[in-house]
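With one protein chain withheld, the remaining protein chains of the complex are depicted in position.
What follows is subunit A.
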Amino acid sequence: MALVDISDLTIGFGAEATAPPVVDGVDLSIGKGEIVALVGESGSGKSMTALSIVGLLPERGRVRSGRILFGGKDLLTIGEAALRSVRGARIGMIFQEPMTSLNPVLTIGEQLVEALIVHEKLSKAESRNRAIAMLERTGIDNAERRLRQYPHEFSGGMRQRVMIAMMMALKPALLIADEPTTALDVTIQAQILDLLREMVRDLDTSLLLITHDMGVVAEMADRVVVMRDGKVVERGDCEGVFAAPQADYTRKLLAAVPTLDDPVRMTTTTSFGPEVLRLEDVSRSFGGGGFFSRQAPLKAVDGVTLTVREGETLALVGESGSGKSTLGRLAMRLEKPDGGRVVVAGEDITRLSGRGLRRVRRAIQMIFQDPYASLDPRFSIGRTIAEPMIIEGGASRSEVRERVGALLERAGLSAAMAGRMPHELSGGQRQRVAIARALAVSPRIIVADEPTSALDVSVQAKILDLMIALQEAEALAYLFITHDLAVVRRIAHRVAVMRKGRIVELGAAADVLERPVHPYTRSLIAAAPVPDPARRGERHHGQPEAEPQSPDMAGEWCAVGDEHWILA
């Protein structure tokens, strides 16, 4: 008999008559020791399904019908007290955001032992020993000392290890992991996935893994359940679903996933136009030097030199904290460099300010990661796009309206959308609006900071297609900032790999992605999950989280190929 047997589960928010269900007649079973991946895009109902198992639906969410059998008992009817004794003890759960999922004012130790004391009635000392053992098991050194530390003293990956230790300490029969690695860097993700797999196998725990990432599914799952709009559209064993997807939606989903096996973007021209952006030895530090602080300043960007030519995409790749976003902001002169020069369209903007800077900024525009936060919620779409034109002046009302319509159409939206407000649009549509706004002043180059990271894969693919089409039509240049190597493959002509404020490898996309030379580039590529279960285990990343590294990464540029350099 299956450990968990969910049948005909329907969940809705608010009144049944008016609000359509968010989960609609879902059947799902999880066997003992099995890893089941629940896959879907945002709004598919996958998280609601998982939260309903432990009775932690958001406030207005209600289970309208169905059964959730766990070990033969229906969790929906056993009552709050009985459910609480199951929660944590028999079913553990870890969440997406390791930064906010731990209480900032309690020590890691306090948070680790409390469930042990409540459920297993262990003494303080016993539970403490168990907590230390679990922390060590999840690969945290100095566990005894770290028990006394607070969450803010741990990195994102370390916190997720703490979460895993916390939930596995009670040896639950089922662990629910809701996007456990989505907020983590790719090298950390690989380590956390390995740890999760190892832990559930060792303790014979079943794992319900909720994710949107087909690569993660392929790495982990025994079985796959695909959800869309609250319904299950496909289920089957992992190899089968990847090799021969039955539902149209699954096929589309798999086709939209960019992979490291996709061909590198073909260049139609062998040479690009003139330089539109040149960064010469730019640096930027933060913090330090304050009246009260004795900390050394953090070098976010440390002597970077780059050029981007007309019609070219230079992808800037790196993990969080590598300085890639700061570099993008320096190119825009949203940030003032401490040293070096920024040249946009032939003009040195390093020392410009006020009117002069605003004039040059027309040549360089930016698209941001979060399409929900980067549009003014009180501006209509038309007003958002028209704003740069109005500031520029010289166009009449009807001309502006006409140009807004034309821009919306170029971004793949209809001109009629100008009257809508941002909250009426989906994430993908908003990102198209952001692109239309960037195009409004006819820039030569667009700095795109993780423009597709907040989007579902199918939407991501369309936005990338749009950006490529626009580039080919008007020789736009892109400085494309991302952490996702598969996206890089789709869009980049050249790639710069950044780490700790410096560029460690720079070259043509084909060279860097297929013949990486720098060890860091290699480890990045090795850590990326491959959306193909047949190739599971091919990842060969062995390094621990805190690998030894030269203190200041001093190095010289060496050419390792044609137009291909590394810092060594």
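Quick notes on this one:
We take it that a contact is a pair of C-beta atoms (placed from the backbone, for glycine too) under 8 Å apart; a residue touches a chain by one contact, two chains touch by 3 or more; residues count from 1.
Note that contacts and distances are computed from a predicted model.
Taking the options "ABC transporter permease", "3-hydroxyacyl-[acyl-carrier-protein] dehydratase", "Sarcosine oxidase alpha subunit" or "Na(+)/H(+) antiporter subunit C" in turn, only "ABC transporter permease" matches the UniProt protein name of the chain that is not displayed. Of A:4, A:135, A:166 or A:363, it is A:166 that touches the chain left out of the display. Of the candidate positions A:26, A:48, A:75 or A:102, contact with the unshown chain belongs to A:102. From the options A:2, A:78, A:118 or A:415, the residue with contact to the unseen chain in the full assembly is A:118. The set of subunit A residues touching the chain not shown comprises 54, 56, 84-89, 92-93, 95, 97, 100-107, 110, 114-115, 118-119, 150, 152-153, 163, 166-167, 292-293.
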